[in-house]
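Some notes on the structure that comes next.
With one protein chain removed, the remaining protein chains of the complex are shown where they sit.
Moving on to chain A:
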Amino acid sequence: MALSNVLETPAAGFNFENAARNAALEGLFDGGQTPKPLKTGTTIAGVVFKDGVVLGADTRATSSEVVADKMCAKIHYISPNIYCCGAGTAADTEKTTDLLSSNLTIYSLNSGRNPRVVMAVNILQDMLYRYHGQIGASLILGGVDCTGNHLYTVGPYGSVNKVPYLAMGSGDLAALAILEDGFKHDLELEKAKELVRAAIHAGIMSDLGSGNNIDICVITKQGVDYIRPYQESEYKDDRKMKYKYRPGTTAVLTEKVVPLKLEVVQETVQKMDTA
(Lines give C-alpha, C1' and ligand atoms only; values in the text may rest on other atoms or scores of the structure.)
Protein backbone atom coordinates (compact mmCIF):
# COMPACT_ATOMS: atom_id res chain seq x y z
CA MET A 1 0.00 0.00 0.00
CA ALA A 2 1.20 3.55 0.58
CA LEU A 3 4.14 3.22 2.94
CA SER A 4 6.15 0.51 4.66
CA ASN A 5 6.77 1.71 8.18
CA VAL A 6 9.29 -0.59 9.78
CA LEU A 7 9.12 0.59 13.36
CA GLU A 8 5.55 1.77 13.68
CA THR A 9 2.42 0.92 11.72
CA PRO A 10 0.18 3.98 11.82
CA ALA A 11 -3.00 3.02 13.65
CA ALA A 12 -6.33 4.23 12.37
CA GLY A 13 -7.79 7.40 13.86
CA PHE A 14 -6.28 9.74 16.42
CA ASN A 15 -4.09 8.54 19.28
CA PHE A 16 -4.10 10.75 22.34
CA GLU A 17 -2.76 8.20 24.86
CA ASN A 18 0.48 10.06 25.43
CA ALA A 19 -1.23 13.39 25.92
CA ALA A 20 -3.43 11.87 28.64
CA ARG A 21 -0.40 10.22 30.25
CA ASN A 22 1.54 13.49 30.28
CA ALA A 23 -1.36 15.35 31.83
CA ALA A 24 -1.50 12.70 34.57
CA LEU A 25 2.28 12.92 35.11
CA GLU A 26 2.17 16.66 35.60
CA GLY A 27 0.11 16.16 38.73
CA LEU A 28 2.77 13.92 40.27
CA PHE A 29 5.64 16.39 40.22
CA ASP A 30 6.25 18.89 43.04
CA GLY A 31 4.94 22.28 42.07
CA GLY A 32 3.10 20.68 39.19
CA GLN A 33 5.86 21.30 36.64
CA THR A 34 7.36 18.50 34.56
CA PRO A 35 11.11 18.85 33.95
CA LYS A 36 11.75 21.00 30.91
CA PRO A 37 13.62 19.38 28.01
CA LEU A 38 16.83 21.02 26.85
CA LYS A 39 16.51 23.09 23.69
CA THR A 40 19.01 24.20 21.11
CA GLY A 41 18.60 27.95 20.87
CA THR A 42 18.88 28.08 17.13
CA THR A 43 18.59 30.06 13.97
CA ILE A 44 17.61 28.08 10.88
CA ALA A 45 16.44 29.44 7.55
CA GLY A 46 15.49 28.27 4.08
CA VAL A 47 14.95 29.94 0.73
CA VAL A 48 13.59 28.62 -2.58
CA PHE A 49 15.61 29.98 -5.50
CA LYS A 50 15.59 29.54 -9.26
CA ASP A 51 17.25 26.14 -9.44
CA GLY A 52 16.46 24.66 -6.05
CA VAL A 53 16.48 25.25 -2.30
CA VAL A 54 19.10 26.73 0.04
CA LEU A 55 18.98 25.76 3.74
CA GLY A 56 21.08 27.41 6.43
CA ALA A 57 21.70 26.95 10.14
CA ASP A 58 23.97 28.10 12.95
CA THR A 59 26.06 25.51 14.81
CA ARG A 60 25.61 26.26 18.49
CA ALA A 61 24.00 23.77 20.87
CA THR A 62 23.35 25.17 24.35
CA SER A 63 22.62 23.53 27.65
CA SER A 64 21.17 26.44 29.66
CA GLU A 65 23.97 29.05 29.59
CA VAL A 66 26.79 26.77 28.55
CA VAL A 67 27.61 26.11 24.90
CA ALA A 68 27.56 22.33 24.78
CA ASP A 69 28.58 21.93 21.14
CA LYS A 70 30.22 24.60 18.99
CA MET A 71 29.97 22.67 15.77
CA CYS A 72 26.67 20.86 15.98
CA ALA A 73 25.04 19.82 12.70
CA LYS A 74 21.49 21.08 12.48
CA ILE A 75 20.89 20.29 8.83
CA HIS A 76 19.90 16.64 8.75
CA TYR A 77 19.95 14.26 5.81
CA ILE A 78 16.56 12.84 4.92
CA SER A 79 17.12 11.49 1.43
CA PRO A 80 19.52 12.30 -1.44
CA ASN A 81 17.21 15.11 -2.56
CA ILE A 82 15.68 16.23 0.77
CA TYR A 83 17.35 17.84 3.79
CA CYS A 84 15.79 19.08 7.01
CA CYS A 85 16.81 21.81 9.48
CA GLY A 86 15.66 21.25 13.04
CA ALA A 87 14.98 23.68 15.89
CA GLY A 88 13.65 22.89 19.35
CA THR A 89 14.64 19.97 21.55
CA ALA A 90 17.87 18.55 20.10
CA ALA A 91 17.07 14.91 20.81
CA ASP A 92 13.62 15.22 19.28
CA THR A 93 14.83 16.80 16.04
CA GLU A 94 17.60 14.17 15.69
CA LYS A 95 15.35 11.18 16.26
CA THR A 96 12.41 12.47 14.24
CA THR A 97 14.60 13.18 11.22
CA ASP A 98 16.39 9.84 11.62
CA LEU A 99 13.08 7.96 11.70
CA LEU A 100 11.84 9.88 8.69
CA SER A 101 15.04 9.15 6.78
CA SER A 102 14.87 5.42 7.52
CA ASN A 103 11.24 5.17 6.51
CA LEU A 104 11.82 7.04 3.27
CA THR A 105 14.80 4.83 2.41
CA ILE A 106 12.71 1.71 2.90
CA TYR A 107 9.95 3.22 0.80
CA SER A 108 12.44 4.06 -1.96
CA LEU A 109 13.78 0.53 -2.00
CA ASN A 110 10.31 -1.00 -2.02
CA SER A 111 8.77 1.20 -4.65
CA GLY A 112 11.81 2.01 -6.77
CA ARG A 113 10.91 5.70 -6.70
CA ASN A 114 12.66 8.73 -5.29
CA PRO A 115 10.73 10.16 -2.37
CA ARG A 116 8.87 13.43 -2.87
CA VAL A 117 9.09 16.33 -0.45
CA VAL A 118 5.29 16.26 0.14
CA MET A 119 5.59 12.66 1.26
CA ALA A 120 8.24 13.52 3.84
CA VAL A 121 6.07 16.40 5.03
CA ASN A 122 3.00 14.20 5.39
CA ILE A 123 4.87 11.55 7.37
CA LEU A 124 6.32 14.21 9.68
CA GLN A 125 2.92 15.82 10.15
CA ASP A 126 1.28 12.51 11.04
CA MET A 127 4.07 11.63 13.47
CA LEU A 128 4.14 14.99 15.24
CA TYR A 129 0.35 15.33 15.39
CA ARG A 130 0.08 11.87 16.94
CA TYR A 131 2.22 13.12 19.85
CA HIS A 132 0.20 16.29 20.30
CA GLY A 133 3.12 18.68 20.72
CA GLN A 134 5.05 16.52 23.16
CA ILE A 135 7.81 16.08 20.54
CA GLY A 136 9.40 19.54 20.57
CA ALA A 137 10.62 19.65 16.99
CA SER A 138 10.14 22.65 14.67
CA LEU A 139 11.43 21.60 11.29
CA ILE A 140 12.19 23.24 7.98
CA LEU A 141 12.07 20.69 5.17
CA GLY A 142 13.56 21.57 1.82
CA GLY A 143 14.10 19.51 -1.27
CA VAL A 144 13.96 19.10 -5.01
CA ASP A 145 11.92 16.36 -6.64
CA CYS A 146 10.21 15.67 -9.96
CA THR A 147 7.47 18.20 -9.14
CA GLY A 148 9.81 21.11 -8.44
CA ASN A 149 11.60 22.91 -5.61
CA HIS A 150 9.79 22.91 -2.28
CA LEU A 151 10.19 24.37 1.19
CA TYR A 152 7.87 23.41 4.03
CA THR A 153 7.66 24.15 7.72
CA VAL A 154 6.31 21.61 10.20
CA GLY A 155 5.47 22.84 13.70
CA PRO A 156 5.68 20.77 16.90
CA TYR A 157 1.88 20.36 17.05
CA GLY A 158 1.77 19.07 13.51
CA SER A 159 0.83 22.16 11.53
CA VAL A 160 2.27 22.41 8.02
CA ASN A 161 2.85 25.42 5.81
CA LYS A 162 4.36 25.62 2.33
CA VAL A 163 6.42 28.78 1.86
CA PRO A 164 9.05 30.30 -0.44
CA TYR A 165 11.27 31.47 2.46
CA LEU A 166 11.32 30.79 6.14
CA ALA A 167 13.21 31.10 9.41
CA MET A 168 12.69 29.23 12.69
CA GLY A 169 14.26 28.84 16.10
CA SER A 170 14.94 31.38 18.83
CA GLY A 171 16.71 33.64 16.35
CA ASP A 172 13.90 33.50 13.81
CA LEU A 173 12.68 37.08 14.11
CA ALA A 174 16.10 38.54 13.33
CA ALA A 175 16.61 36.16 10.42
CA LEU A 176 13.10 36.73 9.11
CA ALA A 177 13.73 40.47 9.01
CA ILE A 178 16.64 39.91 6.61
CA LEU A 179 14.64 37.45 4.51
CA GLU A 180 11.61 39.74 4.27
CA ASP A 181 13.84 42.53 3.05
CA GLY A 182 15.98 40.60 0.61
CA PHE A 183 13.80 37.82 -0.77
CA LYS A 184 12.69 37.82 -4.41
CA HIS A 185 11.32 34.98 -6.48
CA ASP A 186 13.79 33.13 -8.73
CA LEU A 187 17.00 34.36 -7.16
CA GLU A 188 20.34 33.25 -8.58
CA LEU A 189 22.39 30.74 -6.60
CA GLU A 190 25.00 33.13 -5.23
CA LYS A 191 22.41 35.72 -4.21
CA ALA A 192 20.33 33.04 -2.49
CA LYS A 193 23.33 31.71 -0.55
CA GLU A 194 24.26 35.23 0.48
CA LEU A 195 20.69 35.96 1.60
CA VAL A 196 20.55 32.84 3.78
CA ARG A 197 24.01 33.53 5.18
CA ALA A 198 22.99 37.09 6.08
CA ALA A 199 19.78 35.81 7.70
CA ILE A 200 21.62 33.28 9.89
CA HIS A 201 24.25 35.88 10.69
CA ALA A 202 21.54 38.26 11.91
CA GLY A 203 20.17 35.48 14.08
CA ILE A 204 23.63 34.76 15.51
CA MET A 205 24.27 38.42 16.27
CA SER A 206 20.89 39.12 17.84
CA ASP A 207 20.16 35.89 19.72
CA LEU A 208 22.14 34.49 22.62
CA GLY A 209 21.11 30.94 21.87
CA SER A 210 22.56 31.00 18.34
CA GLY A 211 26.17 31.37 17.40
CA ASN A 212 29.46 30.02 16.15
CA ASN A 213 29.60 28.97 12.52
CA ILE A 214 27.11 28.97 9.66
CA ASP A 215 26.28 25.81 7.69
CA ILE A 216 24.72 26.05 4.25
CA CYS A 217 23.11 23.27 2.23
CA VAL A 218 22.26 23.84 -1.44
CA ILE A 219 19.91 21.31 -3.04
CA THR A 220 19.40 21.32 -6.80
CA LYS A 221 18.33 18.85 -9.46
CA GLN A 222 22.01 18.11 -10.09
CA GLY A 223 22.78 17.26 -6.50
CA VAL A 224 23.50 18.53 -3.03
CA ASP A 225 26.26 20.87 -1.88
CA TYR A 226 26.56 20.65 1.92
CA ILE A 227 29.01 23.38 2.91
CA ARG A 228 29.99 22.91 6.52
CA PRO A 229 31.05 25.47 7.63
CA TYR A 230 30.11 28.08 5.04
CA GLN A 231 31.31 30.85 7.25
CA GLU A 232 33.36 30.52 10.39
CA SER A 233 32.76 32.65 13.43
CA GLU A 234 35.15 35.60 13.74
CA TYR A 235 35.35 34.86 17.46
CA LYS A 236 37.17 31.53 17.17
CA ASP A 237 39.66 30.87 19.95
CA ASP A 238 43.00 29.38 19.05
CA ARG A 239 43.42 26.41 21.36
CA LYS A 240 46.46 24.19 20.98
CA MET A 241 44.51 20.96 21.55
CA LYS A 242 47.51 18.87 22.61
CA TYR A 243 46.11 16.61 25.26
CA LYS A 244 48.24 13.49 24.70
CA TYR A 245 50.77 12.54 27.38
CA ARG A 246 53.82 10.41 26.61
CA PRO A 247 54.10 7.10 28.51
CA GLY A 248 56.05 7.67 31.73
CA THR A 249 54.56 11.10 32.50
CA THR A 250 52.79 9.52 35.48
CA ALA A 251 55.27 7.56 37.67
CA VAL A 252 54.32 3.91 38.43
CA LEU A 253 54.82 3.20 42.15
CA THR A 254 53.78 -0.49 42.46
CA GLU A 255 52.59 -3.17 40.03
CA LYS A 256 50.62 -6.33 40.81
CA VAL A 257 49.58 -8.93 38.18
CA VAL A 258 46.81 -11.46 39.02
CA PRO A 259 46.08 -14.08 36.31
CA LEU A 260 42.41 -15.04 36.01
CA LYS A 261 41.93 -18.84 36.00
CA LEU A 262 39.08 -19.90 33.68
CA GLU A 263 37.92 -23.51 33.50
CA VAL A 264 35.55 -24.99 30.92
CA VAL A 265 32.33 -25.97 32.72
CA GLN A 266 30.17 -27.12 29.82
CA GLU A 267 30.66 -27.52 26.09
CA THR A 268 27.82 -28.07 23.60
CA VAL A 269 28.33 -28.45 19.85
CA GLN A 270 25.38 -27.94 17.53
CA LYS A 271 25.91 -28.83 13.88
CA MET A 272 24.42 -26.40 11.34
CA ASP A 273 22.27 -28.09 8.72
CA THR A 274 23.88 -26.96 5.49
CA ALA A 275 22.35 -29.53 3.17
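To be clear about the criterion, contacts are C-beta pairs under 8 Å (C-beta built on N, C-alpha and C of every residue); 3 or more make two chains touch, one makes a residue touch a chain; residues count from 1.
The criterion applied here is as follows: contacts and distances are computed from a predicted model.
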Given that one chain of this complex has been left out, which of "Serine/threonine-protein phosphatase 2A 55 kDa regulatory subunit B", "GPI alpha-1,4-mannosyltransferase I, catalytic subunit", "proteasome endopeptidase complex" or "Large ribosomal subunit protein bL32m" is its protein name according to UniProt?
"proteasome endopeptidase complex"
Residue of A:133, A:148 or A:223 in touch with the missing chain, whole complex considered:
A:133
Can you tell me which of A:63, A:111 or A:159 touches the chain that was removed from the display?
A:159
Touching the missing chain, which residues of chain A?
13-14, 16, 19, 122, 125, 128-129, 132-133, 155-161, 163
